[in-house]
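Note sheet for the following structure.
Only one protein chain is missing from this complex, and each of the others stays in its spot.
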Amino acid sequence: MTDLAAGAGKKAQRSWKDMDLRAVAPFVALVLLLVLGAFSSPNFLSVDNLLNVLTRSAFIAIIAVGATFVISAGGLDLSVGSMVAFVASLMIMFMNSGVISSLPLMLIAAMALAILIGAACGLANGLITTVGRIEPFIATLGTMGIFRGLTTWLSQGGAITLRSSDLQNLYHPAYFGAVLGVPVPIIVIVATAALGAFVLYRTRYGRHVIAVGSNEDVARYSGIPVNRVRTWTYIIQGLCVAVAVLLYVPRLGSTSATTGTLWELQAITAVVVGGTALRGGVGRIWGTICGAFILEIVGNIMLLSSFVSEYLIGAIQGAIIIIAMLVQRFLMRRN
Amino acid sequence: MTDLAAGAGKKAQRSWKDMDLRAVAPFVALVLLLVLGAFSSPNFLSVDNLLNVLTRSAFIAIIAVGATFVISAGGLDLSVGSMVAFVASLMIMFMNSGVISSLPLMLIAAMALAILIGAACGLANGLITTVGRIEPFIATLGTMGIFRGLTTWLSQGGAITLRSSDLQNLYHPAYFGAVLGVPVPIIVIVATAALGAFVLYRTRYGRHVIAVGSNEDVARYSGIPVNRVRTWTYIIQGLCVAVAVLLYVPRLGSTSATTGTLWELQAITAVVVGGTALRGGVGRIWGTICGAFILEIVGNIMLLSSFVSEYLIGAIQGAIIIIAMLVQRFLMRRN
Amino acid sequence: MTAAAVETRDGPVMQVEGLSKSFGPVEVLRNIGLSFHAGKVHAIIGENGAGKSTLMKILAGHLAPTKGTIRIDGEPVTFTGPVDAEARGIVLVHQEILLAPDLTVAQNLFLGRELSKGLVVDDRAMNERAEKAVRDLGAEIDPRVVVGRLSIAQRQLVQIARALLVPHRVAIFDEPTASLTPIETEALLKVIDDIRNSGIAVLYISHRLPEVKAIADTVSVLRDGNLVATHPAADLQPVDMARLMVGRDVSKLYPDRHAAAAREAALEVEDFSVPGYASNASFRLGKGEILGFAGLVGAGRTELLEGVVGLRAAHGTVKLAGKPVHFADVHDSMKAGIVYLSEDRKGKGLLLQQDLRVNLTLASLGRFMRGLVIDRKRERAALDEAIGEFDIRAGRREMLAGQLSGGNQQKLLLAKMMMLEPEIVVIDEPTRGIDIGTKEQIYKFIAALAEAGKSVIVISSEMPELIGICDRVVVMRAGRIVGEVAGERMTENEIVVLATGATSEEAALVAELP
Partner (left out) sequence: DKKFTMGVSIPAADHGWTAGVVYHAQRVAKLLMAEHPGLNVIVKTSPDASSQANALEDLTTQGMNALVILPSNPDPLVNAIKQVKSKNIFVTLVDRAPSNNDDSVRDLYVAGNNPALGEVAGNYIKEKTPNAQVVVIRGLPIPIDQQRQDGFDKAIAGSGVKVLEKQFGNWNRDDAFKVMQDYLTKYPKIDVVWCQDDDMAVGVLQAIEQAKRTDIQYVIAGAGSKDMVKKVMDGDKLIPVDVLYPPAMVGTAMELTAAALYDQVPVRGTYIMDATLITKDNAKDFYFPDSPF
């Protein structure tokens, strides 16, 4: 009996240690990358550059927080990139419509609208995968086509540009502003991630998300409304997309049919590089953020240094993702 | 016991029926689509048009046969589109190099080379996912970047075009020729699918593929070399890509860095629309072929009829994929 | 822990009348009528596939009956699902393990009914209560450990704790002790006794008849979906129960074995270690010998043998018939004539989503090849033969392996591995969850193997079984081989002393358990 107890104690310790290693792996990769960057270019470690990189990783990072929910619950969402384009287009068109004359009110209404549309798109994805029982990969591939197609149609293939320059000036600080020297997008990243982490780790809903991703049958027997939990992960994803749009629109003041192409793959890559497994049942919000930074930094290092031909950048990026994953595996196996 | 036995007979029948329903669903969808096409355009049901459509579905259909193997074994390959570009580029560059003066010999050597390179690319994918133990989604996303990047570099951003017009003329019938009125690509589709079906359903290796996709642990405990089986599915995928390239090169005589973009998604969609589940353990080669036809016909109907604004084509395609899957689910649930 | 207020009424808490259940055209339960009373333990016994689990699933709302009525306190009820049944105070501990592997023990215990403070889940409180709930079952499991890391026995305990956590009036245990060793079994029986005494109606399924005898007040016997008898437990001895179940006398469970003289070695393992699980193990298996492996849960028996056959990274010397061999993977050891049957038949033994034929021939496809092609006709013939030889009760040939009852899955797994015609067979928990009739068949089968000159290793947590069929028993504790017993010394007492490291007086107490 005492023997058994001792065994259990040891086991628990062991599992804590390798939990740490696994969660820490993306951060180790990030640090290694920072070191590499510092060697490759003198400008890399400048505050300006780092802030730039973090700031522009905002879109992927925020979307990837939503993707962490979807993936932890055993789903997948390939439609986020085109959802960005769709939501942003509608938001700008609403602002261009000028139905509200007070600028601040108009801006607030437009932002609320974006959030609503994002949630609605997420709801659509959620219902198709859960109630329609279509594999998420295919369902969201379909909605990806739909959102992208609608955007192309709305923009007649061209760009949709925020016309009122007053509105643009009013909205401008939402991307370009800073609070105490910290750019707004970075603050939004941290806030979104913190909220996401709170929901995923501390609330009952978050627990259910993990349970559904871990074993759907068990979750169902435990009285968890599996479909509702799944659908909500897609809604959360939609909300995150909307938040990203709220930052995207003030940046360029315009969208086009190509906005957000391939962002879905980047978001998923960020999630996986951050240590969340695609099979579901594990979710690491901070790892995801770290993954998004890693992706952005890889591109930044490649541009700043002049190591590689411009033709080869895609190849190097692919190789680095694979290497990052190998490093992670290696760290995990060492326990 | 007699009671049981009697029941068994009846039940067996039933189960065959619902097996059939599931396998038949994509074919039903195909027929519905043909009817729709016939109504939407008078040209649709012409022999010429149908042959055209089947012929050009060859690339996706052939690649999707490989994807059926990969997916049945529980994997995924996102790199096939860029692999097409990579293999085709190398093949054309080899033919342009003129190292062999006899044209027929040169052609045969180039074809052999393409097959070899395809297999090697597949092997790389297989080893990274199995030995490197990286999730297939991420691993092949990485190699997708690598193949695409290498192609861009090889083509120095431009196109790689088969220069010798004699060689082009010699090779021309491989896509444009016909045997007894049946275009060569259709013959190749059928041959590839038949071979694939034979391997998957009748050989020991095929059984192992399904076992590995159903439950990896069980497969391992049954003495099946799981990693080897998985790796071979990627090699088969590479070979299918190479066969598609053998048809692609005579068709367009040239490739560029954008050749094959998004083909991976089309191939996966064809597989899933054809009734193979993404979680592995089931493989339906003929369903896959049917899925590839469906995808191509949707595009064809949209081009022939003038129902929809060309801006909306993407949206309609997305919607049709979702509807096709819903029809399938509905048929399956009805048993 | 049994928080439900107990109403004391005279009538049964729960009743079923005319209950039938069909899966498609196959009727697996026919016209069952039973009543369950507060403060009593009602045992249900029957052969594998008799329909026990199906009945329990109906009672707990997991399945809907095809015909018949369920009454609670005399009122007819229809459950909308397991959650509904749970709300009415009926909890079920499943035969198979239903836990989310990525969540911790505490998170699993409270899944779907988390304690929270405001918006936030109260992990500390849940961990504390979970720890206590598990300790009440006599186990010591850290509530913060992820369930995926627990052994099957530990998971079983967690599952029991989870069921008992909600207020309940009827508690159903479907083979809770199948994967437990005597120590945990003892603790669990005590818990069940407590539950009974607090006025709960307990339904109890087990294939361990002495256990049933010890704990039950009433025993009902199912055979082929029919209720054949209900008796007070006091009127029945285990032998009687066995007869009722199987429909014939099962007088001698263990086959006769004549101790053979010194045998030539079939397998020698020297200084063998499986990092993290077992170290410096040495043992020797003679030709035609049956060697037992005893130990507590977590002793590392499974891992040691998995290491020997090449399923795990390990180092040390393995000799086959005197010749050193190295198995890089399990395929190598199969080729060399060793097969290993996993204790985890659902997770590692059978493809639950595939049919019986595919499962049967999976490991030995090489024997069914006609050129490049698999000969399905021969496969079907082999299946027919295996169904006959191993007495697999399958409703129809096209059934999926996952639809077989637990015991029949075990027989299918046995059949699958025997297709390889091995020289050495390692069977991990051969009779876990197996009915007594089938047990007898399996023991006979093992004995026949040894008789035919094959060598067998049996890993088991049931000491009577080891003593009954083995020539020698090796005992492991905490990853080490701590001793070996044979002949006269092969007693439960002796084994428990070695397995626990306890004094012989303490051990005697344990060994007296049913």
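Labels for the chains are A, B and C, by order of writing; each one numbers its residues from 1.
Just so we're on the same page, contacts are C-beta pairs under 8 Å (C-beta built on N, C-alpha and C of every residue); 3 or more make two chains touch, one makes a residue touch a chain.
None of the values given here were measured: they were computed from a predicted structure.
Asker: Write down which of B:79, B:125, B:140 or B:155 is the residue touching the left-out chain.
Answerer: Touches the omitted chain: B:155.
Asker: If the hidden chain were put back, which of B:252, B:278 or B:326 would touch it?
Answerer: Of the candidates B:252, B:278 or B:326, B:252 is in touch with the missing chain.
Asker: Using the document's definition of touch, tell me which of A:112, A:191 or A:303 contacts the absent chain.
Answerer: A:303
Asker: Given the full complex, what residues of chain A touch the hidden partner chain?
Answerer: The list for chain A reads 41, 43, 46, 48-49, 52, 56, 152, 155-159, 161, 176, 251-252, 254, 256-259, 261, 299-300, 303-304, 306, 310-311, 313.
Asker: For chain B, which positions touch the chain that isn't shown here?
Answerer: Against the missing chain, chain B presents residues 43, 46, 48-49, 52, 56, 59, 152, 155-159, 161, 172, 176, 250-261, 296, 299-300, 303-304, 306, 310-311, 313.
To be clear about the criterion, only the chains that are shown with their structure count from here on.
Asker: Note the residues in chain B that touch 2 or more other chains, in rising order.
Answerer: There are none in chain B.
Asker: Under the definition above, what is the set of chain B residues touching chain C in their complex?
Answerer: Going by the criterion above, the answer is residues 1, 3-4, 6-12, 14-15, 202-204, 207-208, 210-211, 214-215, 217-225, 281.
Asker: Would you pull the chain A residues touching chain B in the complex into a rising list?
Answerer: 128, 132-135, 137-139, 141-150, 152-153, 156-157, 265, 268-269, 272-273, 277-278, 309, 311-319, 321-322, 325-326, 329
Asker: List the residues on chain C that touch chain B in their complex, please.
Answerer: 24-27, 224, 311, 329-331, 334, 340, 342, 347-354, 358, 362-363, 365-366, 369, 372-374, 395-398, 416
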